[in-house]
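Dropping a structure here in structure tokens format, bear with me for questions.
In this view, the complex is presented without one of its protein chains, the others remaining in place.
As written, the chains take the letters A and B, and residue 1 is the first residue of each chain.
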Amino acid sequence: MDISEKMDDLKTKLKEMVVHDLKLSELKPADIDDDAPLFEEGLGLDSLDAVELVVLIQKHFNVQIKDMEEGKKAFASINALAQYISDQLRSSGHELT
Amino acid sequence: MINRFCNISGTAIVDRETPVPEQFVRHLRRADDFINLAVSATARALELSGGTDVEPVKQGVFVGTAFGPLETNFSSLGSLVDEGEGQMSPTLFSHSVLNSAAGYISQLFNCHGPALTITSYGWPFLYALQEARQALINGGISRAFVIGAEIYSALLADAYERLFDSPPTWSPSAVAWVLDIQGNGPFLKEIRITERGALPDNYLCRANETWHGSGLSAKKGHLNPLTHAEVMTRALNKATKHDQGELVWSFNASFGEAEVSVYLGRSFSE
Partner (left out) sequence: MIRDLNKKNVAITGMGCISGAGIGVAANRQALSHGIVRCGPVPEWLFDNSLPYPVFATFAEGMTEAARQQLAAHCSGSVLSRMSRTTLLACSAVMEAVNDAGLTITDLRSKRVGIAIGTTVGCTFHNEKYYMEWRHGLCPDTEPVTRYMAGNPAQTLHALFRTEGPAVVVTNACASGTDAVGLARQWLTAGMCDLAIAGGADGLSRVAYNGFVGLMLTDRAACRPFSRDREGLNLGEGAGIMVLECEETAVAEQRDPLGWVRGYGTAADGYHPTAPHPEGLGLQEALRRALIDVGGEIEIGLVNCHGTGTRANDAAETAGLCKIFGPDTSIPFVSTKGITGHTLGAAGAIEAIFTLLALREGETRGTAGCVEVDEKLGVSPLPEQRTRALCSKWGISESLAFGGGNGVLVLEAARKRSPAPQLRAIRASDIGRL
């Protein structure tokens, strides 16, 4: 897989995680727009989902979001989140798989 | 003294088969069985009460429970053990607190008055009823949602069976009463509860718990922390159709005694 395929793969995983683990059962992962905001007017997620996402991302990707200032940037959209995870992995010497 | 302030407007008993009201599904996406049962019972009792809208600050929520969201407590314990320090699911943890149902009900039913959760192994619903009655009498609210909810857990059932050589007689269930300041009865007249401490095993198996009074019945040996709420609810529904006068119920157990009296509508209006 080249890097853009890996990114697409990551975004798909993230969407599945958001729908499944945040219990958005009325949504299908494919319905989530890559650029749509995850919070408030977008998917309607809230502060409790935000801290849940922090734990989920640590668990599934071993990437730590150390505070909500960072979290706010990372959770802007699926695109932003995928970019954040791949940047963090790269800076710690890991590759996207 | 007969008081006009505690009209029992609607009651409901629900179990896990009762569906969650459609309009709340999205709001309940994170909710567990404890919350779902409490919400379903409240919605059903409110529907049956046929009550008109009440100003949000004049509505209060009173939940009584023995075990609360015990399964979610274990899920969050599991999440701590499995995921490790600092990685416990915040959703599970925040939904494992005993007042989770009261929080959801105040949000979904627009209650901006008191929200109280009482935990007792004895008669939790009676305490919730008593505090609701007091709040209505004091004039702080004009409607109270009183809820008893239990979901138990497989862990507790296993311990019960090993301790007492027989399985417990319980299954997840919730009872809700809507009390209003106005109405045509029946009226909640008085509640008295006296507790004395008991051995832990007695709270679990409720040995020697008995009740008597107008229309109270139960399956033989069917004893759990919600039974008192269920038998009162059934007796009330049976009585209001044709009876008049007063219902007096008394409860006895190793951990204390309680008495509840209810005036039926017709006698009151006379």
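Here is the rule we go by: a contact is a pair of C-beta atoms (placed from the backbone, for glycine too) under 8 Å apart; a residue touches a chain by one contact, two chains touch by 3 or more.
Not measured: the values here are computed from a predicted model.
Chemist: Thinking of the whole complex, not just what is shown, which of B:50, B:78 or B:245 touches the missing chain?
Modeler: B:78
Chemist: Per the definition of touch given earlier, which of B:24, B:211 or B:255 contacts the omitted chain?
Modeler: Missing-chain contact among the listed residues: B:255.
Chemist: In the full complex, which of B:111, B:129 or B:146 touches the chain missing from this view?
Modeler: B:111
Chemist: Give me the chain A residues in contact with the hidden chain, please.
Modeler: 46-48, 51, 54-55, 67-68
Chemist: I need the residue numbers on chain B that touch the omitted chain, in ascending order.
Modeler: 30, 56-57, 61, 68, 70, 73-74, 76-78, 80-81, 85-90, 93-100, 102-104, 106-107, 110-122, 127, 131, 134, 137-140, 155-156, 158-159, 162-163, 192-201, 203-204, 255-256
The working rule: only the chains that are shown with their structure count from here on.
Chemist: How many Å are there between the centre of chain A and the centre of chain B, using C-alpha atoms for each centre?
Modeler: A distance of 40 Å separates the two centres.
Chemist: Within the complex, which stretch of chain B touches chain A?
Modeler: Of all residues in chain B, those touching chain A are 25-26, 29-30, 83, 87-91, 94.
Chemist: Which stretch or stretches of chain A touch chain B in the complex?
Modeler: 22-26, 48, 51-52, 55, 58-59
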